[in-house]
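Removed from the display is one protein chain of the complex; every other protein chain stays in position.
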């Protein structure tokens, strides 16, 4: 499990130039850094280079802040967008939920089982239904109802509560409300949604009904970053499951739940382990496998 | 292999009512018919019933025409849309092709290998490129170029040639031209297309380019009946393959080819074996497995 | 959801003969029975016929016991192995567990969410670890430790407890102990195991270690009925997930968990809905989709 080792994660995106890997590798080697995982991606068409390196923390003579200082000149030389992340600083995650339980439940279970790096610090929901489950997992639960008359006030309250929790990541775990633009902007690249279709098919409401009507032979789910354009943000992960004429809408919903929760769990895991780099409206996902 | 046994295939679609299966089963049993495959589908929501039965030809005392006569009263009683098909009357198939070889090649190979019931009686193409391949398989090749100036005349020629071949099924094997409405209408439910995306995503031109731009994590292919609405006809079969940021458009095209040819071959096989029943804009596909 | 409709499920396996379907269909039609789902399978090679029919309970003038009496002559005529099951008589399920939580947790969740027909009436475990989870779901928890010195006595206690719970189905939810032959015999066709490999690969202990050593590119899980031959019983359901050289044993275990829980949940659902018919050492699984 990633969370059991203490590592620094260096992620870099920059225009491709001769010598990047050598420069970075030498920097790490110079300080005796022990690389535990390394991933590169060269986008030859775009002339852009991506890199993710995990370095054993104990092998380096400094902490993440000092790493930052020491590495800054190299980063500047190559025009890098970059970050260094200490795996001991777990990302703080808030789940936004409604009455659908399967995704929330699955994330809580995986978190408790140690499968997800990161801390689930709260659940904010517009229904009371999941309060008991949150309690059992020891996660604070905040009930903020939303209806068409109180939307502005309600979302101000969401925003206040999320900020009070000091979160790094917002997960819309089948939350089903359109987020206000300002919040999308504030958490750009840090707000993750699960949409219950294989995007870009069936954007918007009731995707299983749309899928049923169109008569598709596979249904899917999509985990993506939220932007102001509904269901149009960068895709992190997708998957599908086979269906047939024998399945009615309730069957699609039931079968789809398993895909949704797995896709969301994978997408969130990638994000928490700093494996996802956003480039334009697409993602580079540097997996261990 | 289906084509090695001589069977009649009875396909029925009708409003659901008590007693259908009993009536049909008794009819077959009364004449000593030996059922070799049986498939039902009840669409409870729509109140519609679908049935496909394979009966060993030698076990019945009459041919398909006589079956038709004898069964007609039952069909009328239950308002059936129905057909009886003799597996020895192989469907005549024409492939419409362009310069892309993979689907044409795959169908020719499967046909020669005995995997496809039906006879490929001709290839009509708007490029010369596949003439040699057609020749090797002993299939007549007709070259009818299409350009923006000769469209009406060219399609009249396609129509004439297709009708001259007396075909039961038209397969657009990556043909890439929009078919004229009259031809769509004439061969409704008998013209099959392979679209190189997971519909309804990426309708129309250059779907792999669209998929690349959107950054999807799976690409797919869709085999469907052609209607006058581009890429909107009833879906017979679909499949997908996983891709990532590492794949450029050429990679998507290469990987997609394998999906396209398998999906088209499956969809066509289902059609040739009378396994596909169109209902509204959807299909019921009654598989042996 | 199946559990929301009140139906009788008639399952039949018998030597294939002309007239079976007609006879059964007429029987149901004669009493005005409304068929809500129908599935046939003809095994032509073995000359054996399988049939599963769901009939709306309210459409019939009698209960399951009376159905049994009325149908018995037909069953005898065709040498049927058969059963009629009232969906309101939910099967009583006991989970046998150890310290692995993922399968137990998943089944409890699905049960509570109404996805599983059947009642989980107890968890019997050889570790204390899952007691709290059982409590939260309101399921009685029985701790019966097993070690090499107390095996006979411990299993006598398991047997006593299971019988006291009056169960219809035993689920080995990653229980990891070899069951005594007498218990296997008593619950033949009613004891379900999840094995964490794609059987018949990697029978026995530590299948992920075996898979890692062999360097396979896919790992899987198998849900099967338990017989006295370890991991050799009839397979109900299997699935796989792609892995690579990048995954170590811990990764295989983590990725495999998702496959295990989904495969077990599917297999158990099929059993609870009377969709699985055992024939020799194989299963016929008559799915709705």
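Chains: A, B and C, in written order; residue numbering restarts at 1 for each.
Definition applied: contacts are C-beta pairs under 8 Å (C-beta built on N, C-alpha and C of every residue); 3 or more make two chains touch, one makes a residue touch a chain.
Quantities reported herein were computed from a predicted structural model and do not represent experimental measurements.
Colleague: With the full complex in mind, choose from A:22, A:73 or A:138 the residue touching the hidden chain.
Modeller: Missing-chain contact among the listed residues: A:22.
Colleague: Please give every residue of chain A in contact with the chain that is not shown.
Modeller: 18-19, 21-22, 25-26, 28-29, 32-40, 42, 44, 242
Colleague: Across the whole complex, list the residues on chain C that are touched by the chain not included here.
Modeller: 41, 43-45, 198-202, 214-218, 220, 234-240, 244-246, 248, 281-285
Colleague: Since one chain isn't shown, list which residues of chain B touch it in the complete complex.
Modeller: 1, 101-102, 105, 109, 113, 115, 136, 243-244, 246-247, 250-251, 254-255, 258, 262, 287-289
The working rule: only the chains that are shown with their structure count from here on.
Colleague: When the Cα trace of chain A is superposed on that of chain C, what is the rotation angle, expressed as a multiple of 5 degrees?
Modeller: 180
Colleague: Using mean CA coordinates as chain centres, what's the chain A-chain C distance in Å?
Modeller: Taking the average C-alpha coordinate of chain A and of chain C, the gap between them is 36 Å.
Colleague: Can you tell me which residues of chain C touch two or more of the remaining chains?
Modeller: Residues: none.
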